[in-house]
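So that we are looking at the same thing, I have put the structure below in structure tokens.
Let's look at chain A:
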Amino acid sequence: MKADPKGVQTGAFFIDGDHACAEGAIAAGCRFVAGYPITPSTEVVERIAERFPLIGGLFIQMEDEIASSIAIQGAVWAGKKAMTVTSGPGFSLMMEHIGLAAMTETPCVFIDVQRAGPSTGLPTLPAQGDMMQARWGSHGDYGIIALCPNSPQETFDLTIKAFNLAETYRVPVLVMLDECVGHMIERIIIPPADQIDIVPRRFTNIPPGEFRLFEPKEDMVPDMVKAGDGYNIHVTGLTHDERGYPVMNAAAQEKLVHRLVDKIRLNADRIVEYREDEIEGAEVVVVSYGITSRVAIPAIEEARRDGLKVGHLRLITAWPFPEKRIAELSRTIKVFVVPEINYGQMVREVERCAAGRARVVLVPHGGGSVHNPKDIHCAIVDCRKDIRP
Partner candidate 1 sequence: MSENQPKKKALGSVVVNAERCKGCGFCVEFCPPRVLALSEQYNSKGYHTPVLVEPDGCTGCNMCGLLCPDFAIYGFLVAKKKK
Partner candidate 2 sequence: MSEDTIDTCETCVPVNAVEDVLRMERMPHIWCPGCGIGTTLNGFAHALETSGLDLRKVAMVSGIGCTGRVSGYLKLDSFHTTHGRALPFATGLKLANPELKVVVYSGDGDLTAIGGNHFIHAARRNLDMTVILINNFIYGMTGGQVAPTTPIGATASTAPHGNFEEPFNLPYLAESCGAVYVARWTAFHIRHLTKAVKEALVKKGFSFIEILAPCPTLYSRRNRLGDGLDQMKHFRDDSEIRNGADTKTVGLDFQGKIVVGKFVDKDKPTYLDSMNAFYAAKWGDKYTPYKG
């Protein structure tokens, strides 16, 4: 299905990542946004607030992030595509409702424009400190998808992708920007609506009475419905059976929660996305994401000029993590270098998947700015000692 031309502002623009995110959501068909202001994400909802009234969307600034993160779920069950937007402190507040969305299989999008934490931290400066929280932030077990754009253009594209993945897997999807990507101004191209692929909600064609809201199809994903169509659905955060009714025992827990985890895990091959550069024959592979992936480029290029064979693997999906690819690479390369604006989050996934077969070097940064490329370069060059015989 193609995008609705009514919302798509086709053309070339010189805008920042936050604004590009808003346009991506609109192009994806999002017509309900609930949000609460928080630096550095606020521009997303400011643009939405400006654009929505004349394209039939509804934006409401709720009283807090907790309200925002559940208001969007009400809107989804009324039939709309919905999104909320926040940064670290708000992301923490939203955790309960990310879990609710995962548990009730409510397709929706959460944007986190990461800033330095913990707590109030550095509101106007970048970090990548919410990455593990994105995967594990809510209590209990569930699968989730998180995407990492590294430019305003990519933010536009991946926001659309986030909505598409949400509908495909009936799951909340996170888009993990950082303050740099959110506030950097670059040229973006918004294509014509008929060149934008969107995934519509998979409304069931099974009639009321026979339809079961939590009965999965072959892809482990159940069909959707909306309120008002006579299905008399029951949606609860309690552990439930396929009708949606609460069932308080371990067997029901195993059946439901295992599927919520497997829904993403066993579909990972279709979801995982990354970009590779000169991986073939590499001795060192830099694994990066978000703004750090751009900061790493001059470091990598200089190391290559020094004669090192350095590959670059950039995560598009942080979650699910490209476990198979990292495991595969760990058999042929010597060192993974993982620069990230935190004290070590995604590096743990690299370590886990490398399972000791390759050395893993973290290049941490507390946040407040991006890395100095020299630090990444140093870490790469330092790997010579692993490579020289």
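Just so it is clear, a residue touches a chain if its C-beta (ideal position, glycine included) is under 8 Å from a C-beta of that chain, and two chains touch if they have at least 3 such contacts; residues count from 1.
The candidates were selected such that all candidates are chains of the complex that A comes from, given by their letters.
From a predicted model like this one, the values you see are computed outputs, not experimental measurements.
Only one of these touches chain A in the complex, so go through 1 or 2 and give me its number.
Among 1 or 2, only candidate 2 touches chain A here.
Quick one: in the complex, what on chain A touches candidate 2?
Chain A reaches candidate 2 through residues 32, 34, 53-54, 56, 58, 60, 62-64, 66-68, 70-80, 82, 96-97, 100, 226-238, 245-246.
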